[in-house]
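Only a part of the assembly is drawn; its chains keep their places, and the rest are absent.
Chains: A and B, in written order; residue numbering restarts at 1 for each.
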Amino acid sequence: MTPPEYTYPAGALAFPHRGLTGIAGLAPHQIWFLLDEAEQWVEMNRGAQKRVELLSGMTIINAFFENSTRTLLSFEIAGKRLGADVVNMAVATSSVKKGETLIDTAMTLNAMRADAIVIRHASSGAVQLIADKVDCPVLNAGDGQHEHPTQALLDALTIRQAKRAFNGLRVTICGDILHSRVARSNILCLASLGADVRVCAPPALMPADIEQMGVTVFHDFDAALKGADVVMMLRLQMERMEGQFIPSPREYRHLYGLTLDRLELAESNALVMHPGPMNRGVEIDSNVADHVERSMITTQVEMGVAIRMACLDVLTRKGRKMEGWA
Amino acid sequence: MTPPEYTYPAGALAFPHRGLTGIAGLAPHQIWFLLDEAEQWVEMNRGAQKRVELLSGMTIINAFFENSTRTLLSFEIAGKRLGADVVNMAVATSSVKKGETLIDTAMTLNAMRADAIVIRHASSGAVQLIADKVDCPVLNAGDGQHEHPTQALLDALTIRQAKRAFNGLRVTICGDILHSRVARSNILCLASLGADVRVCAPPALMPADIEQMGVTVFHDFDAALKGADVVMMLRLQMERMEGQFIPSPREYRHLYGLTLDRLELAESNALVMHPGPMNRGVEIDSNVADHVERSMITTQVEMGVAIRMACLDVLTRKGRKMEGWA
């Protein structure tokens, strides 16, 4: 698929970072390039032969300092389908528990001669900290409230497959914008691709200076939905559900839950998205989540494996003596 | 090995289900077919070269919602020896803990384009629930008190190798029949193959309508052992050992434990079986468990890998465009 908005400039692969710690810093054509690269894996993954030997002999370490079954599974499957040796470092048993510093753990993984390290960490910036210390490319699988770049890329791929272009596309992101790395990476990615991004949250869950990211701010979900081409719901974290941020799940649903009625306010072919895992009946109703034509939620999961394959492939090209991510 | 009892009818591979959620519903010749298929893997696993590329490029996900080291290991080894990419979903870190529904978890695994999903779950029927929702074959690795089909198949294979035929073979199953999916699947399997199945348990651990499954009911272990060709002991779950079901482990051993003396009541070449892990000194004495000629307990473990290889192979044949499990 050739992009309608972008043509690859010469040196399209000369990315600013060696790893992928965030969407910030990526040029639009670089995002587009990663989406293009992912398409081949979408195709392959639908057949019975789902493995190539592209990264054969390379070692990928998934170091998840924060639990996440689906993201870990997605990266593990992605690496294995590319033919790499994939090893998972379990946080529960890690030396981190013995008081080892994060940097020491990173240096250890590096010394084992990993070809790529995928990191998830509860602290914003932890991934960059590690990326600065190791010799191989580092892929951010979510760090604190900072970024979750592969989630934004898989969301963009999901949208592109249905809508083909991003220019002027109205995307409404609703939920806990303040604490969400998914929201942050998606805003950066979608704005960069030319979409018209709207964010909607209760005042207590909206960052103060969010307009500077080029988005339109809403507190009224109905207004935010009007004319939307894509509705992206965020997971409401349990720990926000009571007390200072949200009066109750029931109240949250009343004001910010995506119901079938409310979906009517958006465009008639609007896509519904959610990064999962969902709280059904809180931020999204089951008849919306399971809507055969509108819900893209399982498609997002499928695109996730393809995007992670694309990222792992591109990031390790230099290690394979190919032109690649610098 | 050609079966003495069955010849394969035309369309032997036209199995009623796409997955394997239980022994119930399998025709005797289908059970026999799976045992035959397993024989080649028993052979291969005894050599130094234990891997084929049969399922190369396929992805198998082991989703164990209930802990089980040995069954998980067995399935993981089976999948890897067939050349598949195997990923384990760890329950302890799963989104299930975040309140995700079982169906959403299943849909996620499905969207990652698994070629087979192996599931263990504490609730009876959970595996069928998932099987109904996903596109790939599902293999039941034990669900609640319902079924554990690969255990029954590996037990049948173990018996067949020693006894060659099942017609009229007296098999005594002793233990907590009421709560045991191992007992249930074994009864279905052995009765289907023509064996004379006896069940023995304290009254409180015997299902009310068990005779309807075609078995003979005993409460006196000595009587149940008389003339038995096979003695299959069940694991006594810790939580049953005190209180309402069993007065004490000591008392249980006295009435239902397999001692060397008691084994004398069975046929002189009777096989001793146990699905493990054993409570030595409770349901089985060490000198019985370690009996060089009679105990089949480690053989059962060995047959387990072979049976799981056979099941994974047969279940994924359709995905590989071969005639297979429909």
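Just so we're on the same page, a contact is a pair of C-beta atoms (placed from the backbone, for glycine too) under 8 Å apart; a residue touches a chain by one contact, two chains touch by 3 or more.
Since we're looking at a predicted model, the values are computed, not measured.
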| item | value |
| --- | --- |
| Complete-assembly copy number [criterion: all chains share one sequence; 2 shown] | 3 |
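Keep this in mind: only the chains that are shown with their structure count from here on.
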| item | value |
| --- | --- |
| Centroid distance [mean C-alpha coordinates] between subunit B and subunit A, Å | 40 |
| In the complex, subunit A residues that touch subunit B | 45-46, 48-51, 67-70, 72-74, 76-77, 80-81, 92, 238, 276-280, 297-302, 304-305 |
| In the complex with subunit A, residue positions of subunit B that touch it | 56-59, 61, 85, 87, 89-90, 92-95, 97-101, 104-105, 107-113, 115, 319-321 |
